[in-house]
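All remarks here apply to the structure that follows.
A single protein chain has been omitted; all remaining protein chains appear in their positions.
Letters A and B name the chains as they come in the text, with residue numbers starting at 1 for each one.
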Amino acid sequence: MSALLEIKGLTKAYPGVVANDDVSFAIQPGEVHALLGENGAGKSTLVKMIYGLVRPDAGTMTLNGADYTPSEPRAARASGVAMVFQHFSLFEALSVAENIALGMEDPPKPRDLAQRIHDVSRTYGLPLDPARLVGDLSAGERQRVEIIRCLLQDPKLLIMDEPTSVLTPQEVEILFHTLRKLSAEGTAILYISHKLEEIRTLCDAATILRLGKVVGECTPREVSAAQMAEMMVGKSLSQPARDEAEPGEVLLTVAGLSMEPASPFGTPLRHVGLEVRAGEVLGIGGVAGNGQDELLAALSGERRSAPGAVEFKGAPIGDTGPEARRKLGLLCAPEERLGHAAAPDMSLTENAVLTGRVRKGLDQNGFVGWGKAKGFAEEIIARFDVRTPGPDVAARALSGGNLQKYVIGREILQDPDVLVVNQPTWGVDASAAAAIRQALLDLAQNGAAVIVISQDLDELLEISDRFCALNEGRLSAPRPARGLSMEEIGLMLGGAHDMHEVEAAQ
Amino acid sequence: MSIDLVALTVALITVSTPVLLAAIGELVVEKSGVLNLGVEGMMITGAVVGFVTAVETGSPTLAFLAGMGGGMALSLIFAVLTQLLLSNQVATGLALTLFGLGLSALLGVGYPGQTPPVVTDPFPAALAEILVVGPILFGHSLVTYLSVLLVAAVWYVLAFTRTGLILRAVGESHEAAHALGYKVVRIRILAILFGGACAGLGGAFLSVVRVQNWIEGMTAGAGWIALALVVFASWKPWRVLFGAYLFGGIAALQLRLQAAEIGVPVALLDASPYLVTIIVLVLISSDRSRAALNAPAALGRVFHASS
Partner (left out) sequence: MIRLEKRPTPSRFWSLSTPVIAVILTMIAGGLMFAALGQDPVEAIRVIFWDPLFHPQFASYSRPQLLVKAGPLILIAIGLSLGFRAGIWNIGAEGQYIIGAICGAAFGLALYPSENILIFPGMVIVGALGGWAWAMIPGILKTRFRTNEILVSLLLVYVAEAILASAATNWLRNPEARGFPGSRNLARHPGTDNPELIAGTGMHWGVVAAFIAVIAAYVLLNRHVLGYQIKLAGQAPRAARFAGVEPTRLVLLCLGVSGALAGMAGLFEVSGPAGQISIDFNSGYGFTAIIVAFLGRLHPVGILLAGLLMALTYIGGELAQLMLGVPAPAIQAFQGMLLFFLLALDVLSNFRIRFGTGRAAA
């Protein structure tokens, strides 16, 4: 059988880093091919080259036996290569139909397009209303927009970049169903992920990347997840560990917290209630866009609420600002590292002052003690193994994992009574992620209460004592995390509703 | 005291036309995600270039084309700086206005007081003599009709064509548009040039048709009012037309009130178009849901494809 896409010796270097180094592999027609690797292994650069967004420095690609050198995504689409992005390719203020039209070469007339969207979504079990604004859709629905946009062009190769990171377990099932159907019809799928179990269920072949190089190939069904993990990371990782302990007094209580969103496409919070005790980790799961950012803002004090809606050690603090809450001992680390948790163009020393000023006494009579601030920055760097030339480097010069260690470290070293983190290991390499999880567990061990908001369910099950789910701004009742199955979690996350639609469509 | 409503309406349309042209151009620029605060500078450059051309060649058509060219030339500076050299749009727009004011004064030395050729109206004079509707509908220069047609055209293109869809998409999220393979920078440069041509034409209309003279700084904030109109209109073309005529009505009315010497202080009348613009801006912006939905999400943000 001749390969659909054959890649030979692809190389792409950026200043200071070789993103892809002599990468070669082949994808067969109708095959579901996994591209596996950690964050920063070079997966994104590789697919951008296949999709014509980036031009390789060296190497060749052949599609169906012919030379393939797409100069832009349009050329790639014309050759039958389509891509579903992880982020950044939808327009919130435009309708579903408009979004789809923008991704097509010659879109049909609006009315015909609406009909075709309807047809394709029915055929593949992906219900979608062409007239709705994308901004009003859930993450899973947005992904359907992208998939349908690709399918309308009858691609020979469909590239999917981390497609399940925004889906509930039930939605993942639907997606896999669609992908298998496509594969059976002869469409090859290049499936990018770092989730091993998924790859084992879905993929026919896998190519593993590490630090820009191909380090192995395998048939996922025939090897264990642990074997693949070792190929991917290059070493075996220790599981985070902690001792069992009885939770102490209640430190933070949220009751009847409702809040309108700050942006037009934000999610309102509806009667959110929770409590955390000293020494425990509360995990809050949920698919992106269900109110995670809003909940963090309400806890950090960026958004105010009624005084009694948030109570810290029994004292109402709902109407206080971030500084006052920090002073009391309630600290937060938001999801977006650059621009929210840290100022990209400021040095690490300046970023240390960002949240550390009050508790670390980095100012006197309003004047910043830069020497002290630098000392604090150096302490974070040393204690949390942040790889950087020094505290004078701008935050944006750090890799995702290192900056995340810095941000989390900055809060932990301030000795919080309650720490709230959102997506603590998002886009972070495996060893940094393990270090961050361990640090959070150690913090709880030492008597602090920790709230972890995350979309990574495996992570939550690994470190939480209790688990609750955030769905459309509502928080479910907590359940003990131990022994919770994926099925049960999926129901908590509110995936059941979609299942019915699919069954109806089939 | 009596104010002739027909004459007032005619004056209103003439007063509004330069602002309307500049505003509809800026609307397209902003829809593509670019904030060009240099409208005043482009307008005044269009005014001086148009006037000089009119006096030197005696041809109003050439004058209007030259005015558009002048506005476009200035907008090209803005386009190169903000799109290729990634400069801050607010600062660059301000620089464009300051530069345009100086350049226009320089180019216009010796021209104040010169007489431009008379611009003939497209409709026969007999039509314009019909009672009431005649002067209002048929008594204008071709550019005035063009300005209304332009509003219609912009509305149609933005709402119903693929070009309009791509333009809106680029203004909504340049990352997404780039990921789909659209040439963000090229599209934005074209939009900026269109805005420059519109502002330049508006300026030329002001000097050649409305005032029929060149006076330093004669735009007197019209470019800023055009910018305010775009916000007022929540980025919708027909509302720009409405806003421009509203502004023109107040400007024309206050001139008449001054002439009528009623008891209102002159300073207040002089300031009234600006005060009304501010009040309207406040009313619009306090309605948060509406303003936020129509504003292009990428407005004013620098785009650099980091690949």
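Throughout what follows, contacts are C-beta pairs under 8 Å (C-beta built on N, C-alpha and C of every residue); 3 or more make two chains touch, one makes a residue touch a chain.
Quick caveat: nothing in here was measured; it's all calculated off a predicted structure.
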Touch partners, limited to displayed chains, of the chain removed from view: A, B
Which of B:Thr57, B:Asn88, B:Thr120 or B:Thr161 sits in contact with the chain that's absent? B:Asn88
Any idea which of B:Leu27, B:Leu103, B:Val143 or B:Ala191 touches the chain not displayed? B:Leu103
From B:Leu227, B:Leu257 or B:Ala298, the answer for touching the chain not displayed is B:Leu227
Which subunit A residues would touch the chain omitted from the figure, given the whole complex? 15, 53-55, 57, 71, 300-302, 321-324, 326, 332, 334, 336, 339-346, 350, 353-355, 357, 363, 366-368, 393-394, 396-397
Across the whole complex, the chain not displayed is touched by subunit B residues 37, 77, 80-81, 85-88, 90-92, 94-96, 98-106, 109, 178, 183-186, 216, 220-221, 224-225, 227-228, 231, 265-268, 270-271, 274-275, 277-278, 281-282, 285-286, 288, 291, 303-307
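The rule we apply is simple: only the chains that are shown with their structure count from here on.
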Just give me the whole-number Å value for how far the CA centre of subunit A lies from that of subunit B. 45
Complex contacts: residues of subunit B adjacent to subunit A: 162, 165-166, 168-169, 172-173, 175-177, 179-182, 289, 292-293, 297, 307
Within their complex, state which residues of subunit A touch subunit B. 48, 52-54, 72-74, 77, 85, 88-94, 98, 101-103, 107, 263-264
